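Okay, here's the structure, questions in a sec.
Note that this complex is displayed minus one protein chain, with the remaining chains in position.
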Amino acid sequence: MIQQQTIYLPQYRRGFHLITHVIEQELNELPATGILNLLLQHTSAALTLNENADPDVRHDLENFTNKLIPENHPVYTHILEGPDDMPAHIKSSLFGANLSIPITNHQLNLGTWQGIYLCEFRNRGGSRRIIATIYS
Amino acid sequence: MIQQQTIYLPQYRRGFHLITHVIEQELNELPATGILNLLLQHTSAALTLNENADPDVRHDLENFTNKLIPENHPVYTHILEGPDDMPAHIKSSLFGANLSIPITNHQLNLGTWQGIYLCEFRNRGGSRRIIATIYS
Partner (left out) sequence: MIQQQTIYLPQYRRGFHLITHVIEQELNELPATGILNLLLQHTSAALTLNENADPDVRHDLENFTNKLIPENHPVYTHILEGPDDMPAHIKSSLFGANLSIPITNHQLNLGTWQGIYLCEFRNRGGSRRIIATIYS
């Protein structure tokens, strides 16, 4: 059995944000056993799994990633949409826009310390859209 | 219901290439609702989602990635297959060889600006093989 729905996220500021609770609230009752597939329909943001406890992890991810994939790098030619745009595309492909999370006993079966992150790489990314597909 | 097929890609030159149309042409009629899973069966190339419009994004991805994960790095010991080989393995794991794309109304449900990229990291990677599995 397959169910599918679109989840609309409000605008988040640039950075890494824990959205597990948002995803869970948007979904109907989960099946006993299955998989939740999430696809973020954007190329300057990402979805990833990381620590759900200390917010310093999110801050450090943002700050380190900005050093690793900097703005205004001399190789960039795609610069018309602002200095945050091309780095956002690179980050999106490195972090990925796609997750497949097991469902067990009607719940997302993440690790104890695991949460779903929206990685917003644009300064003003606007609202973001996720296609959620559950198969059971 | 599960359907599976192998997609053979022609040789692409080193770089990032938009292959959404190739994938769509190879697949039979898509089901109303489902998931398309793609696995690239290689370890020196990758599949990712990124912008389908401005080709500068693909050029910048290639040029920046070559700076981030350079050839001839002093730590490399796996060098017998040429200077482009070990960086290609690293890039393959960072970009990933695996995508799961929702199917809605008999079509791939990507974002408006999202396309499927083959990331060819070898100078002469030869033809590449993808296992496409559709469940519905």
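A and B are the chain letters, set down in written order, and residue numbers restart from 1 in every chain.
Rule of thumb we're sticking to: contacts are C-beta pairs under 8 Å (C-beta built on N, C-alpha and C of every residue); 3 or more make two chains touch, one makes a residue touch a chain.
Worth saying up front: this structure is predicted, and the values here are computed from it rather than measured.
The chain that is not drawn here is touched, among residues A:Ile7, A:Leu27 or A:Val57, by A:Val57. Contact with the undisplayed chain is limited, among A:Ile19, A:Leu39, A:Met86 or A:Leu99, to A:Leu99. Counting over the whole complex, subunit A has residues 33-35, 48-51, 54, 56-57, 59-61, 63-65, 67-68, 94-96, 99-102, 104, 109-114, 117, 135-136 touching the chain that is not drawn. Contact between subunit B and the absent chain runs through residues 2, 4, 37, 39-43, 68-69, 73, 75-78, 86, 89-90, 92-94, 96-98, 100, 129, 131, 133, 135.
One rule holds in what follows: only the chains that are shown with their structure count from here on.
Distance between chain centres (mean CA atoms), subunit A to subunit B: 20 Å.
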